[in-house]
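Only one structure is covered here, and it is reproduced in the block below.
Complex shown without one protein chain; remaining protein chains in place.
Read from first to last, the chains carry the letters A, B and C; within each, the first residue is number 1.
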């Protein structure tokens, strides 16, 4: 089963990974993105994620459709969390199951790269002395 | 913190992944290897893993030392389970945290490939009509 | 004709708006429509902006239609 979800709930990485398991696969590769304490030497207090939800889900679903044509994989799950996230909390989980793990690694890496480029979600980093909406480096188009 | 462990207990993939998190990293890549239901068209009932435990731990620790010299990563965790494992249960978890996710993907992929080649652990596949100790394809040396 | 325009994150902060209704000329192209809207909010000009129509990234030459949902936002930073 493939799935794309956006939620404000805490993400259980192991449980999400297990939802992509088909019978003929023996390996899942999972990317667990979480809130860093230190970014470029500056200490973050917490993050605030905001998304253009219906478009974000559409873009995530496009990535899933594309990754399945370009890599030999079985199932993909992408879950992104929105709202206020404390240090260390998981913001995004991408799990890929494949018969051959090489394809699972390649597909998972491609998905996080593309998600950061195309899916309309933004994060605000909140510091002790201010806050800033992060603008991505890799603009779409 | 790096760690190598061998256990007969159930593996909590998410919890293992979180133990490799340093403050300057924002991504963990995790390989979750588990018991496939179907291998080469044949249905497995369950697996039995056996290890040469002290040597397996030494070999795992060598892999950790080597991966940290060859890839720009912060922390590595490897946990392998032994004993009887049912379909879908996790047999091995490898988690890598790195400042840049590209290195985490590459290191995690290298680690599972090397673990399957050098760490003295064996699995017996048990079918409805027999059982077989699996012999690896990639012999050491 | 009227369209809805959505702002998120930095663009919501710069405009002080999350959603506005805008009147546009019929048969206007996307690039002209977005230029017109951005023109009303000078603080947006310091950002690299992305544009969407009906929840899809917009191509500059497509025609905006009555009732469309437009969105203006900065380069995404999820993950």
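One rule holds for everything that comes next: a residue touches a chain if its C-beta (ideal position, glycine included) is under 8 Å from a C-beta of that chain, and two chains touch if they have at least 3 such contacts.
Keep in mind the model is a prediction, meaning the values are calculated, not measured.
Engineer: Thinking of the complex as a whole, which visible chains are touched by the chain that is not shown?
Structural biologist: The undisplayed chain, in the complete complex, is in contact with B.
Engineer: Any idea which of B:19, B:68, B:100 or B:116 touches the chain not displayed?
Structural biologist: Considering the complete complex, B:116 is the one touching the chain left out.
Engineer: Thinking of the whole complex, not just what is shown, which of B:19, B:58 or B:100 touches the missing chain?
Structural biologist: B:58
Engineer: At which residues does chain B meet the chain that is not included here?
Structural biologist: Residues in contact with the chain left out: 33, 49-52, 54-56, 58, 80, 91-92, 112, 115-124, 133-141.
Quick note on the criterion: only the chains that are shown with their structure count from here on.
Engineer: So which chain ends up closest to the centre of the protein, judged by Cα positions averaged per chain?
Structural biologist: A
Engineer: Based on mean C-alpha positions, I'd like to know which chain lies farthest from chain C.
Structural biologist: B
Engineer: Please report how many Å separate the Cα centroid of chain B from that of chain C, as a whole number.
Structural biologist: A distance of 48 Å separates the two centres.
Engineer: By the touch rule stated above, which residues of chain C touch at least two different other chains?
Structural biologist: Answer for chain C, listing residues that touch two or more other chains: there are none.
Engineer: Among the residues of chain A, pick out those that touch two or more other chains and give their numbers.
Structural biologist: Expected reply: 33, 112.
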